[in-house]
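Dumping the structure here so I can ask a few things about it.
Only a single protein chain was left out; the remaining protein chains are all shown in position.
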Amino acid sequence: MTAAEALEQLKKAGLGDGVELFAGPKDAALLVTRERVKQLLRHLRDSRPFSCDLLLMITGTHMTEKRAPDKTTPDGVDVNGGVVKGTTVKGALLREAGFEVIWHLRSVAKHHLLAVKCRLPLADPRVDSVADLWPAADWHERETWDLLGITFTGHPNLRRILLPESWVGHPLRKDYVAPKEFEGINLEVDAPWPTP
Amino acid sequence: MADPMTAPAKPQIEPAKPQTAPARTLVLPGDPRPPDVHVDVRTQELQINMGPQHPSTHGVLRVAIWVDGEIVTRAEPDIGYLHRCAEKIGESVSCIQYVPYTDRYDYLAAMNNNLGYCLAVEKVAEIDVPEKAQYVRTVAVELNRIGSHLMAVGTYGLDLGAFTPFFYAFREREEILRLLEWICGARLTYNFIRIGGVMRDLPEGFAADTRKFLDLFETRLDEFNDLLTHNHIFVNRTANVGVISPDMAIAYGLTGPNLRGSGLRYDLRREQPYLLYDRFQFDIPVGTGIKGTVGDCWDRYWVRMLEMKESVRIVRQALDQMPATGEIMAKNVRHLAFKSKPGEGYLGIENPRGELGYYLISDGGANSYRSRIRAPSFCNLSILEAILPGTMLADAVAIIGSIDIVLGEVDR
Partner (left out) sequence: MGLFERNLPDIYLTRLADLAVNWGRASSLWPMTFGIACCAIEMMAVGAATFDMDRFGAGAFRATPRQADLMIVAGTVNAKMAHVVKRLYDQMPEPKYVMAMGACTVGGGPYWKHGYNVVKGIDKFVPVDVHVPGCPPRPEAIIEGVRFLQRKIMAKRVLAQGVETKPDFTGVSVSPGTVGILDPTVRPTSTVYRAPTALGFLAPSGGRA
């Protein structure tokens, strides 16, 4: 089942509002507003035509703002992930700043893969947790919080999983600066390596 | 008396209250109530720490275990002792440069990791791989799968106190490493599968040597079965221990031999054939509960043993079908100035430990904008919190070993 077919099914079931198709190059996904995320994922898990019972992963991306450069560019990506052919307007907004969270679901019985995507504002990255729908979501959400700083409301135990508890910052944000020292352990490189 | 193995988990032990009546350990004739044995032996909850330096956690896993007597009441895995910034590096170096890094995440199945990443990049960048290269990839990947499973079963014996099978497993594994070293020059971290093809063609005489090894290996698998699989002590330690039901396995996102050990016939090589797996005849072994219950530790172990036989079959067929000559690298890949097309995609392959997926976002540059690894061990390990409570402390080692984790991949 492709994302387009899934959207049709959802519209038939009366759940289509707030859901649109993210038809970027390559993999398509269902783009959903953050208020509807949990309801949609629960539907995808429970309803028979989807039966997406296996949660593959949850992850996020920090999207920086991207504007068209001054001169003519080759194909760029627009706000919705589509390809802009040829010339773009000088300084046009190609991509908004913010966070994207994506859920990949697989159906073991029906052999299909669906992706659900949600955009979050940079200032307030917060989305509903699905740890009560899938126990597997627990660690994925913790990891996304740890590395990207996206808050999953309703998660029972949202704390760092890979980095130490007292670590500062979220490394996968694009503006992250690596620390020089952590609790007395020096993390710097001794001497610069010779550059060829 | 209730079997301690099936006793329900007690999440929290309440402080002992003063008893008003003495504990009944004797049953008077005519009294239908069973004796109150729990009052007789009063225990206190104790927290013990397993790892990160522990010989049977397969790396630097730390599990905080709360025990009541010998029964585990709560277990909390603590990971991150091998966090090596995989995803940040994936954004910081170019796609071509990132291939050697993928070796180091699941270091027991480095070929499979190379393959997963290369397939994902090829999907996003739209690169077609020549047929000969796909056969070479299949041979390398399946040999690597045998090596990885040998390591899993060999060290599983070691965890349970059987030292000899470890040496037998390593004897075969060294032979596989020698074959892989022959094709790429490295024993463990290969960087053999490149974006667009493979590093080089199989050397002269490789096919003949591999066939000779496979013939020998099949007889040695039987030897291994005599040593460990049907060993009475081993069966007693693993059968009916750590049972994972299919529903639970899916809820926790288990894949690979752990999911198939629970009786579900699910293998991405069959469901979503990548490479040329639709051209080969092979079976997908599942756990059937021969020695105990479906989904116990022994079943997961047995699925790995059977999978090695299937891999042998696949390697034989791939060597038979492989064209003698042909391109091994796609034409349209510019390795020095590699640029991916903009787009994003997820691609999952069947790693020896489960579904290894790479989710890549490219915005048209040399580097990925985002590269996320769906590591099978990470998902498989999360079930530990659910299945350890209620088991004996000594079985914790058997359960962790049967899940077969690689910490490099869990922590990435």
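Here the chain labels run A and B in written order, and each chain numbers its own residues starting at 1.
FYI, a contact is a pair of C-beta atoms (placed from the backbone, for glycine too) under 8 Å apart; a residue touches a chain by one contact, two chains touch by 3 or more.
Values in this document were obtained by computation on a predicted structure and should not be read as measured data.
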{"item": "Residue, one of B:Y101, B:F338 or B:F378, that touches the chain absent here", "value": "B:Y101"}
{"item": "Sites on subunit A contacted by the missing partner chain, in the whole complex", "value": "163-164, 167, 171, 176, 178-179, 182-183, 185-190, 193"}
{"item": "On subunit B, residues whose C-beta touches the chain left out of the figure", "value": "52-55, 59-60, 80-85, 88-89, 92-93, 100-101, 104, 107-108, 151, 155, 166-167, 170-171, 174, 178, 181-189, 200, 203-205, 209, 407-408"}
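FYI, only the chains that are shown with their structure count from here on.
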{"item": "Chain centre separation (subunit A, subunit B; CA means) in Å", "value": "26"}
{"item": "Touch list for subunit B against partner subunit A, complex", "value": "79-80, 83, 85, 87-88, 91, 123-124, 250-253, 255, 264, 266, 271-272, 341-346, 348, 355, 357, 359, 361, 363-364, 369-370, 372, 374, 378-379, 382, 386, 411-412"}
{"item": "Subunit A - residues contacting subunit B, complex", "value": "24-27, 53-57, 59, 61, 66, 74-77, 81, 83, 95, 102, 104, 108, 111, 113, 115, 134-136, 138-139, 143, 147, 160-164, 171-172, 176"}
